[in-house]
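Missing here: one protein chain of the complex. Every other protein chain is in place.
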Amino acid sequence: MIWQLDLVILTLVVICGIGSLMIKDLLGAAILFGAYSFMMCVLWAIMGAVDVAFTEASVGAGVSTVFFVAAVFHTTRRTKD
Amino acid sequence: MTSHLPALVVTVPLLTAFAAFAAGWLRPKLCFPVGLTGLGITAISSILLLAEVLEAGTVTYELGRWPAPWGIVYVVDRLNGVVLAAISLCAFIQWISSRASVKSQFSDRIGAFYGLELLFVTGAMGITVTGDAFNLYVLLEIASITAYALIAMGGGRAPLSSLNYVFMGTIGAWFYLLGVGYLYIMTGSLNMADLASILQGMRSSQAILVAFVIIIVGVWLKMGFFPLHGWLPNAYTHAPWPATTLIAPLMTKVMAYVMMRLVLFLFGPEYSFGVLGLKDVVVWWASLAVVAGSVIALSQKDLKRMITCIILIEIAYMVGGTFLGNRSGTTGAIFHLVNDVFMTLCVFLAVSSLAFRQRELDMDAMEGLFSEMPFTMGALVTGALSIVGVPPTCGFFSKWLLLKGALEAGHYEFMVALILSSLVCLVLFFRVFEAAYFGHGERSHGHHRMREAPLGMVVPLLVVAIGIVALGLMSGKVISSIIEPALPRGVL
Amino acid sequence: MDRILEVVIAKYNYWIYIVLMMIGLYGVIAKNNLVKKIVGMSIFQTAIILFFISMGMKKGATIPIIIHGQEASVRASDYINPLPHVLMLTAIVVAVSTLGVALALAVKIYKEFDTLEEDEILEKIRKS
Partner (left out) sequence: MRILGILVCVATGAMLIWASGEFPPWGDPNSPASLHVSPRYIEKTMEETSVPNAVTSVLADYRGYDTMFETTVIFAAGVSCFMLLRLFSGRERSSHHYRHILTGLTLRVRRKGKQLPELEEFEPMDSLWTPYDLILRTLCRFLIPFIQLFALYVIAHGHHSPGGGFQGGVILGASMILLAISQDMRSALRRIRERTLAIFSVAGVAIYAGTGALCLLLGSNFLDYAALSRIFPVDPVGARSLGIFLVEVGVGIAVMATMIVIYHNLASEGFLDEGL
């Protein structure tokens, strides 16, 4: 567990989190949320939680992003805030 | 042969839910009878379980035969025995009476609707009977997700109010999970009995204090306690009638039971009342919540929204009663919890049969109802009297105990709030009855023919009304045999 | 000075999860767009899962799968605590289920009101 690597990934996770909330386009928010989930999965794999990382990769990064994109496809990409 | 009743009580509705959903696809006509038998078996087994608990004291059941801190253990004592019986009876009666409205509104997806209703009952039963903190969270999520979907079936504004309920409900449930995580990181165990014994020694730690605050805030958010109640009036009002009559009597009462279980048994009365000194603050808060609930209920025009706001008042009673700290206050709160399940069920079923007859639910369009629907209005009168707290009905006895507890604890503001809200409820219901009985609008001139709701709705309604009165008459025996010994020793 | 550094090294993981949780909570409360609120809710949930995982961590221990050769002499301190992982498998599945239902509701709301902005929807309700 190299703590520098852990720190770098944690900051990336925080940046992706804030980015997906701040971005003005919903599709962009969905993709950034997928990146956030993937970063989270890498973080857990480093921490030794392999089962949870596997689930987060397939469920969090994979299927959630598909659901988000499918939902945004049927609503709008436009957001005011 | 250890009795498998605690396991049956939860797995029977679960398997019935799967059977009902499958029947929805294969032979839709079978959905209702399958659910009826399942809930019937659940009701019988929970009453047998209560009887067994009354004789043999606390019943424990190890899931998968793993001992306590390692596996998940069901602990059934008198407190959750009586709540289990109340939930299963309420669900059984609601199932019978909501048949007509479900068939008329959701005939093309009847399997899914009935499956979700049964999963909600499974969640409610599981929350009441489990002895493991994390298992309680998982069952809380089952009850919540099914409640979100059932409420959103109302059409029009229902999805928006359901989405607001999703946001607030998820934050509440995950705050509870975070609190359990804080307890786990400090003690290392998830079993409630094990946690309670370890927590005795960690009175002064900050993390346990924050865990207590987070869990209580999460439970209050799910319960709809006053400042955190934003989602409740919209969610229950825009929900379809079969969903409201199931969720309104059960969800908030089960969360009140969870609060009592945590405050009285997990953290212990000394810790939750003494160390933090928030006992008086919460009782003041509950009195404020009662007054605010009454004001909100007074300002409502629609009958359905008014009785939803009355639930806010009932919840404030229970929170205030628990945090009074003395024996009669807590007994009053537990007895009020059991009464409230049936009172709310009676009032909601009555108003739903009014709505089923396409009657205007607006307050001042209620002419001639007594002549048209005497039985439904009779049951509504009984439910209203019980909510107001008039002697023969059970509502009076629990309110009397709450008043006695408030007097002993010296919380006069809670007593004033209790009496004030009873008067407000009286005014609310009298307004409806006055219009319904004496109303001479153009509708009642034409005909006095009785257009009662279908038999399937009226008979369960009358059974609940009679049950309320019977519970009131037997309240002495119920309190002394079931609720009095349920309290932990610490409650002085 | 090194004592503070030592405390920071020991606790920074917990502070990061609190920062993430507050981002999620802020997203749910303050954002106006419904899908943005759903994203905030998911971030809030993932942060709590991160807290549970970092709770079971043991320095110098390997993943909780018993090594093939040493079934006999298994020492608990060699392996990471598996219990938080089990709890979080449940939490992730619950998070996805809530996400699925919330997105279904958002699609249904859009079909009804043609917008996802909370204030525009309330405006339309007040008018109708």
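Per-chain numbering from 1; labels A, B and C assigned in written order.
As a convention for this text, a residue touches a chain if its C-beta (ideal position, glycine included) is under 8 Å from a C-beta of that chain, and two chains touch if they have at least 3 such contacts.
This structure is a prediction, so every number in the text was calculated from the model and none was measured.
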| item | value |
| --- | --- |
| Chains in view that touch the one left out, judged over the entire complex | A, B, C |
| Residue in contact with the excluded chain [from B:Thr187, B:Ser294 or B:Thr308] | B:Thr187 |
| Per the touch definition above, residue among C:Val35, C:Val107 or C:Ile121 touching the missing chain | C:Val107 |
| Given B:Thr42, B:Ser98 or B:Asn135, the one touching the chain that is not displayed | B:Asn135 |
| Residues from chain A at the interface with the omitted partner, ascending | 1, 50-51, 53-55, 58-59, 62-63, 66-67, 69-71, 73-74 |
| Interface with the undisplayed chain - residues on chain C | 10-15, 18-19, 21-22, 25-26, 29-30, 32, 54-61, 63-66, 68, 71, 74-77, 79, 81-87, 89-90, 93-94, 96-98, 100-101, 103-105, 107-108, 111 |
| Touch residues of chain B, complete complex, unshown partner | 1-2, 4, 7, 11, 14-15, 18, 21-22, 25, 61-66, 69-72, 106, 108-109, 112-113, 115-116, 119, 122, 126, 134-135, 138-139, 141-142, 145-146, 148-149, 152-153, 159, 182, 184-190, 198, 205-207, 209-211, 213 |
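The definition used in the following text is that only the chains that are shown with their structure count from here on.
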| item | value |
| --- | --- |
| Distance from chain C to chain B - Cα centre to Cα centre, in angstrom | 29 |
| Centroid spacing, where centroids are CA-atom means, of chain A and chain C in whole angstrom | 11 |
| Distance between chain centroids, defined by C-alpha means - chain A, chain B (Å) | 38 |
| Of all residues in chain C, those that touch chain B in their complex | 21, 25, 28, 34, 37, 41, 44-45, 48, 51-52, 55, 83-84, 87, 90-91, 94, 97-98, 101-102, 105-106, 108-109, 112-113, 121, 125 |
| Of chain C, residues touching chain A in the complex | 9, 12-13, 16, 19-20, 23-24, 26-27, 31-33, 35-36, 39-40, 42-43, 46, 49-50, 53-54, 56-57, 59, 61-65, 80, 84-85, 88-89, 92-93, 95-96, 99-100, 103, 106-107, 110, 115-117 |
| Parts of chain A lying in touch with chain C, wherever the complex brings them together | 1, 3, 6-7, 10, 13-14, 17-18, 20-21, 26, 29-30, 33, 36-37, 40, 43-44, 47-52, 55-56, 59-60, 63-64, 67-68, 70-72, 74-76, 79-81 |
